[in-house]
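Below: one structure in structure tokens.
The complex appears here minus one protein chain, its other protein chains still in place.
Chain IDs A and B follow the sequence of writing; residue 1 opens each chain.
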Amino acid sequence: MNKQRRNVLKTCSGAALMSLLAAAGIIAPGIALAEWNKAAFDAKSMADTLKALGAGTPADSKDVQVTGPDIAENGAVVPVGVSSTLPNVTMVAILIEKNPNALAASFTLPEGTEANVQTRVKMGQTSNVYALVKSDGKFFMATKEIKVTLGGCGG
Amino acid sequence: MATNPMKIRATNKDGVTEVKVLVSHEMETGQRKDASGAIVPAWFITELTAKHNDRLVLAGELGTAVSKNPYLAFRFKGGAKGDKISVSWKDNKGESRTDEAAIA
Partner (left out) sequence: MIQALMRMLFGSIVAGACIGSVAAQDSKVADELAKYREALADGNPADLLEVKGEALWAEKRGPRNASLEQCDLGLGPGKLEGAYAQLPRYFADTRKVMDVESRLVYCMVTLQGFKQDEVTRQWFSKPGKESDIEALVTFIGAKSNGKPINVPAAHPEEQRMAKIGEYIFYRRSGPQDFSCAICHGQDGKRIRLQELGNLTTREGAGTAMKTWPSYRVSQGAVWTMQRRLIDCMRQARWPEPDYLADSIIALETFLQKTATGTVMETPGIKR
């Protein structure tokens, strides 16, 4: 899927159709043509999400890391990221097991972009957070538990 | 509804450009209820892309679990001082925005 997507991106970048659509305000400039993966974002369980991402049963890898603190002071903003030392990483994703929908975000990495993406996510409760990585066409995964605490009243 | 500008910082060090983006967006989950008990409809950025000059360097798909005012940091090989970094997003209501910054 990702290879296909990258091909689409390559063939379409700078294509007249794209700029026409962009000029008409139909699509934002620079937005990839691939459809937002609704099935993956709507999936509830980890297994269904992985299936929708075409990831099957990824192997655990020590070369993949979930970055982030062990404890978050507030579940509304939890700094997490994915990093990996695996070769040819074309996609990374962040999944939160106990959220209503496991998939938080996925990123397609064109050649030259490092397998190191950081963001901030919402977590409804303490949960395992998974980093999913596609390297040389195969999927790998790592996990880390992040505790979400209930804060006091102040700030 | 008018969109607010993003804050994009891009710095090059030893041939690698680090990009940090802050986006102004509600990222409403669609699971929250308002004061009257009605569900507040989901409103969130679905896609976000970043380009170095005209070359795509990141294509992200986001869900409602990304925090309000999304933050994103990533790194790519190449880039030089003064080069253009542009970031675009699109949300589920069809709103979109593009902002630019120069690599420092």
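Heads up, the rule we're going with is that a contact is a pair of C-beta atoms (placed from the backbone, for glycine too) under 8 Å apart; a residue touches a chain by one contact, two chains touch by 3 or more.
Bear in mind that the values here come from a model prediction, so they are computed numbers and not experimental data.
The missing chain, though absent from the display, is touched by one residue of A:73, A:111 or A:136; that residue is A:73. For the chain left out of this panel, the touching residue among B:40, B:80 or B:104 is B:40. Although one chain is not drawn, its touching partners on chain B can still be listed: residues 1, 4-7, 20, 22, 24, 26, 28, 32, 40, 43, 67-69, 71, 73. Even with one chain removed from view, chain A keeps its contact list with that chain: residues 68-74, 76-79, 120, 149-155.
Heads up, the rule we're going with is that only the chains that are shown with their structure count from here on.
Residues of chain B touching chain A in their complex: 16, 29, 31, 46-47, 49-51, 54-68, 70-78, 86-90, 96-98.
Interface residues of chain A facing chain B in the complex, by the touch rule stated above, are 5, 9, 13-14, 25, 27-32, 34, 36-37, 41, 76-79, 81, 96, 99-101, 103-110, 112-114, 116-123.
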